[in-house]
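Before I ask anything, here is the structure I am working with.
Here the complex is missing one protein chain, while the rest keep their positions.
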Amino acid sequence: MRVEMFTFLLAGAICLGGALGVVLLKNPVHNALSLVATLFGVAVLFVNQGAYFLAAIQVIVYAGAIVILFLFVIMLLGVDRETDEGREPLVAQRPLAVATGLAILGLSLVALLSAGQRATGDKADLAPLNQPGPDINHLAEVLFTRYVYAFEITAVLLTVAVVGAVVLSKRTNEPLIDLDEFPEGTVVDVRRRADDAKAQDEVDADAEVVAVPDTEGDPQEGGDD
Amino acid sequence: MTAVWLIPALPLLGFVTLVVLGRKFGDPGAGIFAACMVGLSFLGTLGVFAHLLSLPHEERAISQTLFTWISSGSFKVSIGFLADPLSITMCLFITGIGALIHIYSVGYMKGDPKFSKFFVYLNLFVASMLLLVLGDNLLLTFLGWEGVGACSYLLISFWFTDPKNASAGKKAFVTNRVGDFGFMLATFLVWVTLGTVNYEQIRPLAPGLAAGTATAIALLFFLGATGKSAQLPLFVWLPDAMAGPTPVSALIHAATMVTAGVYLLTRLSPIMAEAGWANDVVAWVGALTALVAACAAIAQNDIKKVLAYSTVSQLGYMFLAVGTQSYVAAVFHMITHASFKALLFLGSGSVIHAMAHEQDMRKYGNLRKYLPITYATFMVGWLAIAGIPPLSGFWSKDEILAGVFNAKTFGNLALWVIGMAVALLTAFYMTRQVIMTFFGEEKWRHAEVDAHGHELHADEEDAVDDHDHHHLTPDHTPHESPISMTLPLVVLAGAAAVAGLLNLPFGDPLKFLEHWLEPTIVGEHELPPGWVQALLSLAAVAVAVIGILGARAVYFQKKVDPAKIEKPVFAHAWYIDETYAKFMGGPGETAFEDVAQFDQKIVDGAVNGIAGGTVGLGNRLKGLQTGLVRTYGLGMAIGAVALLAYVVTRIGG
Partner (left out) sequence: MFTLTETWYLVLAALIFSIGAVGLLVRRNVLVMFMCVELMLNAVNLTFVSFSTALDDLGGQTAVFFVLVVAAAEVVVGLGIIVAIMRRRQSADVDDISLMRG
């Protein structure tokens, strides 16, 4: 019992630390690594509760595949530097977000701690946990009998997801947006043109000539890569 | 011989063919073709008639559904025809008299630049009229109803280069629209209450109607009928409709279209039977119309206007019969009136034709010398309408009056007295017309009666100039019309003379029409006992003779100054038309402008306001749609919190 308590406290601390790291660190690589910590902590907690198979796939799928995928994308896109998120452009977004988070936490705790009986009600009788043999056998038995349709549908879902990912990341030469409808291009284009104009102004300021930036210049400039 | 659909299809085929090829057929080819189509339709009607006769008495109804016209939810209307005694009777005289008038028109319209177009309209009219009577539901009847209205408009303003003719057409159309409004509302009401617009389905359902609903339906249909059949208060269009060519006046405004209202109410006799006091309204409106129009007729100088007012007056008789539940008498009078009034109109057309399109009777006189056939046939028509036995008008009018005398209608004796007064006036004005036209001096030879005759009656300005070529010179010699015009006159004269045989009041076996129509009509009326009927008939004949002798004294023997009888108030038909004009021009116009304003500001304003408000609201709300994912996320989170809070409070409770 003491061992389990100790394990819980340690893994819980790692989980919380990792979670806070994901939210608070500025470098996406650090965020991803913090996420790994949380995932590991959760895996340990699974072991602590006897869900060995789930702990294994938690490590293999999450830490091994998903987080690696994240890191892959980060490296691929070259965004592995610190992003400046100090200035919040949306008024009241941060306080409201924190308030909402606290409200969710508070309400959940109230529900958990004050409920005289369990929130989920009575025991379901799918299959008991404490059977002889490894738990993966019992899980497989349920998955391939009672949940066989759901299982097959998730298989289809995975296939569709793979196809979708391939289609999405295919390179195309078409402009991203309809330039007839948005002649100014995307937000990025507008911002870039404004920056260019500003830079141009600074250059021209010496010659005391105010140049009119050619905003109509090349709307496709930012649309292509 | 059950191809009922052929009856309206043949004139329709004629219409379509003439629209395309009319000019190629030319004059008189187009007219002959059109007449043949209507003639064939008449033969088809005869075939169906014979087939009906061969059936047992109670089964004499052929219902033929061609295809579904409208199917919307439980609302189903089919293109179907119902050939039963009533509709086939109507068809017989529509196609029969229609064919004669077509033949007549070939002669009358000779040389007109729009010769073929005239027959296009005429054929379309006959097709619409047949659709009206043969349609097995109210909607199809309404289609024909509107069709004849449109044709009437086209034909009244046939010579539309004269603005007077064009406005007469418009007047007819607009006045009829007022009535059509009633027809439509009544149809809606029938649909809502009975769930069908098919006549054969209405018939068994009608007794289940609430008295109030039936009364409302009947009154609304009667409003439609007052428009189409020129009754008070909507009769004003008919006298003006005389601007059209004379065959049109004969076909549309005497023989067929104007009887549509009578047909409609007769067809709906199952509803009328439940309608309570609506019948009294019909009877009284009919009687008053008859009186008003008969008074107006004695002071007209235009030969066709006399006949126009006479038509209004005779239609009043028919409604009087309908209102007293004497449907058989109404249909009887419709038939006899169709024959003798068509005869009179065509006769007057012959006169007008002979007198270089002069219509003012004050310039006629002694025409019997020049137009022997027209004169002889006109005499038959005159005696028939005046009610002299044994000609047809006497029998039908007599049956109506006998029915009124014994009816349970409110104030039936007063109605009877009005009817007798109208009979007197009818005999009077018809005799006046005959004397002015065919007897006396040859007035057009007097130079002092100038082309416009203003000095005779300063108030008389409404002599309708039929044609633009209008030069009646003192040395004019009238000539009899061609055979194509006189032949129909002779045939119609024969019909007008013997049509009374259809329903003689001497015992049941002789009442052919009554037996024939019995399965179709719902409605009971009792005729007075035989000796009362005989007395009434004697009275009617006496009244007619008094009317004739009176007119003879005034216009032939000249014992009384005509001006004393032809009061301006009669010449202007009690100023009803003028009152409408004044009202519509003054307060009416302002009222309509207010309505238009209301429509633009309030009704349109509400619609536009809702649209504008929605746009404005959308413009405000679109600010919420920031396109920023995190804003949406925050919204979702707040929603989740709300849900969670709800669940937690539920658990706590």
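So that you can tell them apart, the chains are marked A and B in the order they are listed, and the count of residues begins at 1 in each.
Throughout what follows, a contact is a pair of C-beta atoms (placed from the backbone, for glycine too) under 8 Å apart; a residue touches a chain by one contact, two chains touch by 3 or more.
Treat the numbers as computed from the prediction; the structure is a model and nothing was measured.
Interface with the hidden chain, as seen from chain A, comprises residues 1, 4-5, 8, 12, 15-16, 19-20, 22-23, 28, 31-32, 35, 38-39, 42, 45-46, 49-51, 53-54, 57-58, 61-62, 65-66, 69-70, 73-74, 76-77, 79, 83, 85, 88-90, 93-94, 96-98, 100-102, 104-105, 108-109, 112-113, 118, 120, 123-130, 135, 138-139, 142-143, 147, 150, 154, 157-158, 160-162, 164-169, 171, 176-177, 182, 186-188, 222-223, 225. Mapped onto chain B, contacts with the missing chain fall at residues 621-630, 633-634, 637.
Following the convention adopted for this analysis, only the chains that are shown with their structure count from here on.
The touching residues of chain B, counted against chain A in their complex, run 628, 630-631, 634, 637-638, 640-641, 644-645, 647-648, 651-652. Note for the complex: chain A touches chain B at residues 90, 93, 96-97, 100-101, 103-104, 107-108, 110-111, 114-115, 119.
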